[in-house]
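One chain of protein is taken out of this complex; the other chains stay put.
For chain A:
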Amino acid sequence: MTSLLEVRNLKIWDSRTEKIIVPASTFQLTKGSCLAIVGESGSGKSVTCKAIMRLNNSSLQQTGEIWFKGENLNTLSEKQMRKKRGKQLCLIIQNGMSAFDPSCLIGVFAREVLTQHFDWGRKKIEEEMINAMESVLLQEPSKIMRKYPHQLSGGMLQRIMIALAIVLKPEIIIADEPTTALDVISQYEVLEQFKKLRETLGCSMIFVSHDLGVVKKIADEVLVMKDGEIVERGSTKAVFLAPKHEYTRFLVSTRLAVSEHFNHVMKGDAVLAER
């Protein structure tokens, strides 16, 4: 298997406080697979993702190499980088409700993005968007295009981001906690869309989450991060069945404890119902 994206010695630090956020990360993303980055908040997951896209705040500095199709993203100019964003590397962010300009219609924004990457006319863009939105089970897509973000729900906006990614057909999708801000039902639906997205586009994916249940469903490989360092890596199965690092064991066991407690409570309910 060939790796599509290779990150070597990625170091990220805050130039104002001199605080090192990620000391030296090295990992690769295999073509067509899904890599999950897990860890508690503040462990450097999001910052790592944004570093790949070179989208961190200007106060955060980064060194190291990010190889993508024979190019080191870290040395590209801002202009070259902009052409990669969206078209080849697509970011899906956590909070759908704040991801769109509040005073811009969804359709207008989509058109703005798509004319940036394709030579399509208005009609073609509309068609492509509507098809993509239908495929992520958004009802009445042409109506949604004429709505403002605040008139839609977080789950819908999340799916609009996925739809936009479907039209853009990137090679790598970076999803930064895409399900965290959603309720359980929307979470399930959005997750299904992510699975389908990988099947239809055949793209690679970096999936950031602190929800191990979600990770188990979607990821092929897992990186566990703690305080900016990668403490464990391996196939999803291996990491979940036989966690080597103490921290991973802690994460997995906490999750087990929670689900056992849940099962216990549910059983208790069942017993009550039987009486």
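Definition applied: contacts are C-beta pairs under 8 Å (C-beta built on N, C-alpha and C of every residue); 3 or more make two chains touch, one makes a residue touch a chain; residues count from 1.
We adopt the following convention: contacts and distances are computed from a predicted model.
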**Prompt:** Name the absent chain by its UniProt protein name; which of "Amino acid adenylation domain-containing protein", "Copper oxidase", "Nickel ABC transporter permease subunit NikB" or "Aspartyl/glutamyl-tRNA(Asn/Gln) amidotransferase subunit B" is it?
**Reply:** "Nickel ABC transporter permease subunit NikB"
**Complete:** Cross-chain touch to the chain not pictured, restricted to A:Glu40, A:Glu71 or A:Asp101, is A:Asp101
**Asked** Which of A:Ile12, A:Leu35 or A:Cys90 touches the chain that is not shown?
**Response** A:Cys90
**Positions on chain A where the hidden chain makes contact** = 50, 53, 55, 57, 82-87, 90-91, 93-95, 98-104, 109, 112-113, 116-117, 148, 150, 161, 164, 168
